[in-house]
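Below: one structure, written as structure tokens.
One chain of protein is taken out of this complex; the other chains stay put.
== chain A ==
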């Protein structure tokens, strides 16, 4: 072997550099139970940590006592108001942050696979621009939205997001001819649609300057309005999409060979692309509808997972779900606590912590990318 593996993870298992003692087929990149368990364990730890620390004045001992009391049916040490803070504000907020992080990271991984482009992110095909436009229009045209029994903004954002992606898909399909794979055209259609919808959004916003602050806050994204309703709104779509995307991991690996080769292996690349993009866009739309536009997660998390755990989408997709959830829960805790009681926009945290970490991972993996 000419080149010694740098990190332990890339060392072949069952073989040694100077010999091949076992007639094994060689190292396979697959989701190892240990990695999965570590990931899940990390998620549980982060979740519990977030519940205990939170961002209000409650001490962690009290929260722990409350959780124990709830689990064992004992007497709650907290006032009703404090208990509500935990169960109606804190816990749904953490769950939602996890769900959104999982959705954006796995959708980003799948977009990168489908477009075979490391810079692809879930907002690429107009999901963000469509959601932004629809949310702005609702904020402008429906005054006093907060009084409604059902908040129309998430629903509008959800529809706008799917509408944006749908428009891109139609445009891309009509512009690319038969016989071409059309991913390049689809990307360009996404750029055009996003620019157009953003222009509409900006125009509507400029006509109604009084709502500028609301629109701006929504665009920045965050979880300060999270409740169980938002969780229930997003969960079915994100759950369904997650199942589809995880099951497609192997097919995404084959797609990585290119369309002609995937077809020569008996697959229909166009159909797989459609299915994966539809599922990923559904997850993105659900995430955007409940949390606004949170950047960086969809690009950085899949790459970190790829560098740490391997390049097969059978690993990247499930681990991106877990890592995305962990990343956004932590980022949301930081957003709430750094300048408590004021909240920082979570996008600031994701970029501020994510970018240096990303560079660190890139450096440590030098030579493997």
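Here is the rule we use: contacts are C-beta pairs under 8 Å (C-beta built on N, C-alpha and C of every residue); 3 or more make two chains touch, one makes a residue touch a chain; residues count from 1.
Assume contacts and distances are computed from a predicted model.
Trainee: Match the chain absent from this complex view to the correct UniProt protein name in "SoxAX cytochrome complex subunit A", "PadR family transcriptional regulator", "NAD(P)/FAD-dependent oxidoreductase" or "Iron complex transport system ATP-binding protein".
Mentor: Answer from the UniProt record of the missing subunit chain: "Iron complex transport system ATP-binding protein".
Trainee: If I consider the whole complex, including the chain that's not displayed, which of A:130, A:221 or A:310 touches that chain?
Mentor: Reading the full complex, the residue touching the unseen chain is A:310.
Trainee: Identify the residues of chain A touching the omitted chain, counting contacts across the whole complex.
Mentor: Its contact residues with the unshown chain are 1, 3, 10, 12-13, 15, 20, 23-29, 177-179, 247-248, 250-251, 253-254, 256-258, 260-261, 263-268, 306, 310-312, 368-369.
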